[in-house]
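Part of the complex only, each chain left as placed.
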């Protein structure tokens, strides 16, 4: 599979798998290992996590599978996140949902993630949300320490707007390697707020969460969704896709910013379909048909 | 007439003429030539076009006039644009309106414009609209090729927001020379979104399309228009203008960013009136009276 270079000696598979819902799939660790290896068989080597996924449980589940076959670790890229504190029975000290990008929390969170994954390094750590209380010096200190100790190879962010990205980047020795953002044919905000342009300016590839728009496209009877679905179905036939999913992935993959979609499904056939989107192409005219259906009016 | 330096050995007349509606004036080519020469007589040497004006017909009409007197070509600056694809009987392959800033399209569009104008170079080529699918590397390649071949002397953009301008500029050897934006006493958006500040930061002069606000100011009974019209009439008398048009031009010309208004009229007397605005002055207080009438409240 096509790979995207993020830094020296660090690349991601163009299609990333996201483990957000791993705890929902009722996979035991053998089944999860099998799933991971099936992903690897079709070229997906990058797995996206966050400390909070599955109410702070997903990293550990994934780690238990890895432990069944430790040789896998060197063949994959582990991405995880920190910075959100959830109300959770697993974190009784949290009275509200809030953010924490203190040096102390970042370092502790990584150490906890390493334990969960039963590994001694993360490939990429992302700050999960822009924190209005962020002290960029502190974040830089945490990143420096974690890198020096070999615990994290590279750093990125998620959901950062341009001013937030620019701020943090200015405090770091090694530039941020990605911004993981919500972007899909039905969620166009980042085309209008400078985020995509910033990725292209900084020459980093964004990761796309919710690349299918959360599934509403398949079922919603909202006017916008009906309108987009109709166009997706038309273009599905035109480009030889087997499903609307593939059209949605192709729409992202066609964009010149080298978007890396995060596939969130636990069903192997849907993951395979996503990967096969890499073989499809779409004309600019088709891309804009979808874009215009989504925004509800033609371009100016 | 005052001239605005855009690059080495490239300047525009402060007042630009816009040929957007040339096809509507029912001028034969002799009449059009006469009109062009009348513009030149009063100092207007810069003529603004786009591939799509007049449903892809205006460049050719203009070129036919130029062909009657080829010596004019060296004395004027030809500006045109590309990047929009219109639904048009002249472009049956377009099923929807969309943007195309691929290298292939930019190069082809310029070659077509050169043919239309019956010339071998454009002074400035603008990308007509910010394209969410823009690959800045491709645009840079197209610009490099066109410049090297002598087909275009300099490049700019139109309707670009700051993040879009900054992105493209970063990929170019020669910086963008202008941003053609909608700006007038009744259209203030670019005072609030960083675009004017960016022009001043980059030390480029913006071109103003629809500098009179599209004519609604003369006739509309919208509350805002009535309010602005009243102030314009008052200031018309105070500054010795002969028409509201002149007040609107003076309002733009007074701004320190060296806005170049694009006069779109085919009536010579209105073009003359626009040029004569260069002799008028307006105090800051008068400028703000208009500004505040337009936004509907005093400054903070």
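Lettered A and B in written order, each chain numbered from 1.
Please note the rule applied: a contact is a pair of C-beta atoms (placed from the backbone, for glycine too) under 8 Å apart; a residue touches a chain by one contact, two chains touch by 3 or more.
Everything quoted here is computed from the prediction, not taken from an experiment.
In this structure file the homo-oligomer totals 3 copies of one chain sequence, with 2 depicted.
Quick note on the criterion: only the chains that are shown with their structure count from here on.
Chain A and chain B, compared by their mean Cα positions, are separated by 42 Å. Residues 162, 191, 194, 196-198, 200-201, 254-256, 284-285, 287-289, 291-292, 298-300 of chain A are the ones that touch chain B when the two sit in their complex. Residue ranges on chain B touching chain A, taken from their complex, read 84-85, 94-100, 102, 129, 132-138, 159, 161-164, 166-167, 170.
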